[in-house]
Each structure stands twice: as C-alpha cells, then as structure tokens.
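All protein chains but one are shown in place.
Chain nomenclature is as follows: A and B, assigned in order of appearance, with residue numbering initiated at 1 for each chain independently.
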Amino acid sequence: MTVPVTWQDVAALLPEFFLVVWASALLLLDVFWIREKRTTAWLSALGFVVALVLAVGQMGRAPLLAFRGMVIADAFSVFLVALFALSGLVGILLAQDYLARNGIERGEFYVLLMFSVVGMMLMARVADLVMIFLALELFSLPLYVMTGFARPRADSEEAALKYFLLGAFASGFMAFGIALVYGATSTTSLPHMVDVIQAGEADLALLTAGAALVLTGLGFKIATVPFHMWTPDVYHGAPSPVSGFMAATAKMAGFAALLRLFVLVFPVVADLTPVLWALAALSMVLGNVAAIAQRNIKRLLAYSSIAHAGYMLSAAVAFADPHLGPQAVAAILFYLVAYVLATFGAWGVVILLERRIGQEGLLLEDYAGLSRQYPGLAAAMAVFMLSFIGVPPTLGFFGKFYLFRVVLDAGFVGLALIGVLTSLVSAYYYLRVVMLMYMKPGEPIVRREPRVQATVLAAAALTLFLGLTAASSLYAWATEAILRFG
Amino acid sequence: MVPTSFYIFLAALLFTIGAVAVLVRRNTLIIYMAVELMLNSANLAFVAFARQFGDISGQLFVFFVITIAAAEVAVGLALIVTIFHTKHSVDIDAMHELKG
Partner (left out) sequence: MNGTQWAFLGVYFLLALIFPALPIVIAHFLGPRRPNPIKDDVYECGLKTYGSPWVPIKVQYYLFALVFLIFDVELVFLYPWAVAYDMLPMFAVFEGILFILMLGAALVYAWKREALDWYEPTMPEFRS
C-alpha cells in the first residue's frame, strides 16, 4: 500500500505530464497575453512536437508500472502515445486554417484538443479499471465541446448534443461493467486481476457480464454496429477537422483499451467470442452497405469508419487464443497506422473542398474534375481511397493482409470471407469518388492552404511509400509493441 | 448483515431503469437524468462490493465517478443551454438538422 511515488513515476508519464502543464499554461496565456489566435495554434503544435520527442525517448525501455499500478509504460503504450502525439499535431495542422476562415477560431479549441490527446494517451497506458474510466472521459469530454464548436450553427450544436448523450450513455455502461468486473475479481488493478483469474478465484459469470458491458461502452467509442448510430450524424454535423480527428484518434484510443483488456486480462471470457464475431461482421456489412447510398462525403467517410472498426474488430475476435493474441495486437496496430494516415489525408481533402462550414463542396459531385486542375490533390485522394479498399501496394493492403491472416489462423474462415467480400463492396463507393475526380468534368473550388495541402500530400506519400518499401519492417515494429504488465 | 447480492440486484434494477429511460424518453434533460441513474447504480454496486471485500479501492472509484458525472453535467448542460438558444426546445424530436 505504501509504495512511495517518486520522480520515476513521473518519468513514466512524461509526455502526458508535459502536455497537461503545457495545455494549462496555454489556456491562461491565451486569455491574458496572446492576441493572435494563430500563436496559440503554433504553441500547441510545438507542445505536440515536444511530446512526440519525449514519447520516442521512452522507446526501448523496460515496462514500468507507475503511480501504484495505475498506469504502465510498456512498448504497446509508448507506440500508441507517439502515434497520438503525431495525430495531435496533424489535427492542429488541419484545423487552424479551417477555423480561421470560418470565423470560429478560439484559443480554447487547441487547449481542448491537447487535453483530449492526453486522455487518449492514458487510454493506451491503463493498468487499472479506474484509469480506463477516467481516460475515457478525459478524451471524450473535450470532443463533445469541439463537436459543437461551430455554434450557433444548429447542425454542429445538434451533433454535439447527440454525441454527448450517447457518449454519456456509453460511459454509464462502462461504469457498471467496471463495477461488475471489480465484483468478480475483488480488485481494480489489472495485473492483480490477471493473477486472480489465473488462480481461478474469479466469479466467471459476473466477469463475463461485466466484460460484455465494458465492450458495449467501448463499442460506442469505436463506433461498431449496433452502437454506431451517432457516427454519421456527428461526423456530418461537426466541423470537418474535428470529424477527421475523431475518426482517426478516438477509434485508436478505444482499440487501445479494448486490446489491453481483452487480450491481456479477459482471455478467460471466451464466451464473448461469438459476440465479438457478430459485432465485427455486422460492422463490416452494415458500414459498407450504408456507405454506398451516401451522397455527402462526410457521411460516406463516417460509414466507412464504421466498416474499418469492423475490420479491426475481426482480428480482435482471436483475443481468447493465447498464441494469436500478440499477433492480433500487432495486426490491429499496423492497420491503425494505415487507417489513421488515410483518414487524416481524406479528411484533409474534405477540408480543402468545403466552401463554407457545413455547406457546399461536401457532395460527391463537387469532386468531379478535380484531377484536371489539382492533379496532386486528386492523386492523393485516390491513394487514400485505394488504401481504404486495400489495393496493393498501399499501406491499407498490407493492413488487411495481416488482419485477415490472423483471422484465418484463428479459424474464423467465415469472418475472413465476410471481410474480403465487404472489401469488394466497398470498392464500389470508394472508386466512385476516384471516378468522379478523373472521369467527370467539373469545376471544383479548392482552398489554397499550404499547411493542409502539405499534410495531405505527406499522408499520401507515406501511405504509398511505406506500403512499397517498409510495410514488413513497420509490421515487425508493431509486433514488438506487445502488451505487458511488468 | 444484508447480503451483497441484494445490493447488486437493486443496482442492476436501477441500471436497467436508467438504460430503458434513456431509450424511451424524448426530453434531453430527462435523458441525462437517466444517465445519472445508470452511473449511480454503478456507484452502488461499487460500494457494495467494496464492503464485501473490505477493500478501499471500490469506494475510491465512486469518488471519481461522482466528479466525472459533475464534469459531464457541466458540459452537457452548457450544450443544452446553447441549443435551447438556437432551437427554443430541448426535445430531441426537434433535432432534425441531421438525418438519421
């Protein structure tokens, strides 16, 4: 009980600590001294760069439980923390021009984004049930506010309220699920829980019920069917950079906690395998089929994100197999990298084509003729769409390859088949965007915003060249990011 | 001593009432109250288990849930107030800007 907390514990959470202090200071600086909101944006971007450096500095160290076993700095969490710091940076690059041109730029936006990223980082670090709940709320609450940032636009406010109500509903499930898990194992500490479960002292019925409720809570965050109904509306109503940020990072955070819980702590609740199987299959089918009918690019990307949650979840179905667990984690991490790159890139293109907030330039027809005037941008968008489908040699292809290999190794042939077939279905609506850009005449109007353009091109280049040259070494790196407790 | 299962039974009952109310009620404030009921049923379960195990960490969790719930109320009420400014209603049937 009286393990002293030392500076070593702080060192284990250095990126998070730095970001919290930086964000708090920035909040006060912003109201007192900073005249230009752009300065706040650059300062928060600088904060993310420093956090990224700190996270990279943590790589290769031995796993360390800190703050009396509340959080852990292992290879898995460091990998994701670095990815989150990078995502925060990209989020700011995408948001700044958009907010400024639509007259909704406030310094609080960047501070909220930083707090949200801290919450996501902690989601990757959890070693205690208390932390899961706290981290989940820490990253969700700022997202609710950011969704409503375009007030008094009714669609943005409405999206924020919907997201908030369903998010709160999900946290209710989460809290009750955690309570049941605690009741089943008599501890909130995950490493202790592993011991209790291995000693056979856990109440399995209660544990399964609790795990199912926790899965429901996380399912809302990663937007799997049937907990997805908020996704299209929220992504549609929120300011586009916020939608892009949410689509990429909130899903990562949800999967981080889901993998740690299910692969590391709950392999014993193998009863839930069919439930996960059904969730994955439903998400893949429903997400892809619903996306076909969409005319609005934001809604299309929302349904596509549901489908991708399904693909990642299909590898997580193998959680109960002790040999395949680590492979599933590596495959999902790899897929997350591919998904995040393509998602940020695609939303960057959406931001460049959106004329006024929530109006014009959001329909698929508005992309017609893009390749004539903006060949670079059209090529980048095509790369993202191909990566989403999983066409070689993009990163998305390798992502799906590793995912389906795990699914097949685990013996879920049906699930792998659904995955491949729905990927073919998804080719229809992704390629329609490509076809519109290249085959149809049109006069698209595109913003000249060098930072967003550079981000989009960088994401496209990485998607293409990492796929061509470094896919296997990236996968090897993801394999090293195994989950550990001490 | 009242057995723990009584408390858990009550907590599960409260949780179900809360979850059903979220799904059937149309007023956003009532929906949020139902969510609070769900969170507090979790609190009850936590305290009951903590007493059974003679373990303090369950009670600690309740502190955190209470503060998180307060933070959620602050954010949620602020959203509801802004949306009331625009729409002059807090009924979710009035939210029809976004299809779905």
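Operating definition for what follows: contacts are C-beta pairs under 8 Å (C-beta built on N, C-alpha and C of every residue); 3 or more make two chains touch, one makes a residue touch a chain.
Nothing here was measured: the structure is a model prediction, and the numbers come from that model.
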Residue in contact with the excluded chain [from A:46, A:59, A:104 or A:229]
A:104
Note that subunit A touches the absent chain at residues 4-6, 24, 27-28, 31-32, 37, 103-106
Across the whole complex, the chain not displayed is touched by subunit B residues 3, 5-6, 63, 66-67, 70-71, 73-74, 77-78, 81, 85
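Everything below uses one rule, namely that only the chains that are shown with their structure count from here on.
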Under the stated contact criterion, what part of subunit A meets subunit B in this complex?
129-130, 133-134, 137, 141, 144-145, 148, 151-152, 154-155, 157-162, 164-165, 168-169, 171-173, 175-176, 178-180, 182-183, 186-189, 229, 232-233, 236-237
The answer for subunit B against subunit A in the complex is residues 4, 8, 11, 15, 18-19, 22, 28, 31-32, 35, 38-39, 41-43, 45-46, 48-49, 52-53, 55, 57-58, 60-61, 64-65, 68, 71-72, 75-76, 79-80, 82-83, 85-87, 92, 95, 97-100
